[in-house]
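Missing here is one protein chain; the remaining ones are kept as they sit in the complex.
Per-chain numbering from 1; labels A, B and C assigned in written order.
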Amino acid sequence: MGEASKVSRYLYTVIILFVIWLFLTNSLDPQELTMGFVLSLIIAALTYQVFTKYGLSNLHPKRILYTVAYIPYFLWAMIMANLDVAYRVLHPKRPINPGIVEIKTNLTNDIAKLVLANSITLTPGTMSVDVKGDRLYIHWIDVKDPSLEGASKHIGKPFEKFLRVIFHDDN
Amino acid sequence: MTIIEVSLVLIAIATVLSMYRVFRGPTTVDRIIAIDIMTTITTGLMVLFALYYKRAIFLDVALVYAVLAFLGVIAFARYLEGGL
Amino acid sequence: MVKRILAIIFILVIGFWIANALAKVPFGEDKMLVGKYYLENVKEQTGAINAVTAVVVNYRGFDTLGEVTVLFIASTGVAALLWRRREERSAEVDGSLILKTGSRVLLPFIMLFGAYIFIHGHLTPGGGFPGGATIATAFLMIYLAYKEYEIDHNLFEPLEGLSGVSYVAVGLIGLAIGGYFLFDWIWQIWEVGDIGRLLSAGFIPIIYTIIGIKVGTELTGIIDRMIKESKEVEG
Partner (left out) sequence: MTINEAIGAFLIFTGSLFYVLSSLGLIRMPDVYNRMQTATKSATLASLGVMIGVGIYSPCCFPKALVIALFLLLTNPISAHALIRAAYRSGIPLWEGSIVDKYKEALKEEGEQ
């Protein structure tokens, strides 16, 4: 899927900024709304080229649905991660078995890779060290499978099926 | 003592404990990690203060602090790897 | 060891002096009548609910113009000291893909936060200086992520000059209408806006927007000069 048109990218940026403005001001005063709208127009004009590549098609209902489904899944993984951390930190013997492994991802979009790396950082026992092309280097606190395929299956796969839809990698 | 006051005390303890790593080191990165964690804790503390003193405007301070703390850590990191 | 004991004794003596000196200061009483005057009249005279902002921009607006000038001189000084022929950036390692993409995604949000801070200067803590600094951090973030990035001086320098001129222009219009520099004609004559809403406090939001843009562009310019100079120092 190629880049969206400039108008679509611009409008998408305006919408996102305006929603953030509504959250920041927390009021429906017409003055605040007007100011926020004008500011969104100005800032979007300055930054839409770097902010988004696909424009309004990001707001497709299917993608929003997957995003909504991703949030509880991610939060659950994060809570598990913290219980895992608690176990490792509070255990008197400090059961760790660290190492840096390499995993392969099928995602091609930069933002999808960013979200994947961030998700990996916040979920049990793993933290992304670097990204090169389609390879991610992961610091794993408890290495179970140092091979490329095994690690990919263990770390990246659960997130990828969501991210592939959310960030246009589904073709 | 309400639960919020207990939480404030816990956060203070967390800050003091992270301070240990700032003093102890042994490498520069250790200290910066400790400072990163301390700034995250401080952001949470500011948000909690907004509730404790019932002044929603403290949240703005927390927002700006979060932005500046992020930039500070990134600057340190890029300096260490020679990207500045 | 002796040194350390001497230092402790010294600190104790100094602490005793300071404690004694401060013990005589009556707390909770007004020493300065002008502060009381500000607090009592700030709402009807300026329309701002943040008294600090009202003092900074309205009562002491002329001093703030001085502060902005100091920043301008600092920026000019950096430019004059670090001026060389066109220098390249000295960065060797490019940021990782995550940092680059992250800074691209965060850029509009940080700029929006900065604008939010300086536009709500009369309602919340903050104002032009922190807002401008936040906007400058957005550009600094791009600088840190991309090793080849450079700002467009042809855009930033006129913007900086324009905002400086408009501050003086606002003051001069006040001089023409009300008889003194930085007279707040919007609040005192037109009486626009309701206290506590966004459109209030006369020209405070306008001046804070001007200061925000000026501080943002100036700090970005300083960052740019400093980052480019580092190549010359290292050889």
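A few points about this structure:
The definition used in the following text is that contacts are C-beta pairs under 8 Å (C-beta built on N, C-alpha and C of every residue); 3 or more make two chains touch, one makes a residue touch a chain.
Note that the structure is a prediction, hence the values are computed from the model and not measured.
Partners of the chain left out, restricted to shown chains and counted across the full complex, are A, B, C. For subunit C, the list of residues touching the undisplayed chain reads 93, 95-96, 98-99, 102, 105-106, 109.
Summarising the interface, subunit B meets the missing chain with residues 2-4, 6-8, 10-11, 13-15, 17-18, 20-21, 27, 29-30, 32-34, 36-37, 40-41, 43-44, 47-48, 50-51, 54, 56, 59-60, 62-63, 66-67, 70, 73-74, 76-78, 80-82. Mapped onto subunit A, the footprint of the missing chain covers residues 20, 22-24, 26, 78-79, 81-82, 85-86, 88-90, 94, 96-102, 114, 117-118, 121-122, 125-130, 132, 135, 137, 139, 141, 143, 146.
Everything below uses one rule, namely that only the chains that are shown with their structure count from here on.
Taken as a contact graph, the chains are arranged in an open line, each linked only to its neighbours along the path. The centroid of the Cα atoms in subunit B and the matching centroid in subunit C are 23 Å apart.
Taking each chain's centre as the average of its CA atoms, subunit A and subunit C sit 33 Å apart.
Residues of subunit C in contact with at least two other chains: 113, 120. Across the assembly, subunit B contributes no residue in contact with two or more other chains.
The part of subunit A that touches subunit C in the complex is made up of residues 13, 16-17, 20-21, 24-25, 29, 31-32, 35, 39-40, 43-44, 46-47, 50-51, 110-111, 113-114, 117-118, 128, 130-132.
Within the complex formed with subunit B, the subunit C residues making contact are 90-95, 99, 110, 113, 117, 120, 123-126, 130, 133-134, 137, 140-141, 144-145, 147, 227, 230. If you check the complex, the residues on subunit B that touch subunit C are 57-58, 60-61, 63-64, 67-68, 71, 74-75, 78, 81-84.
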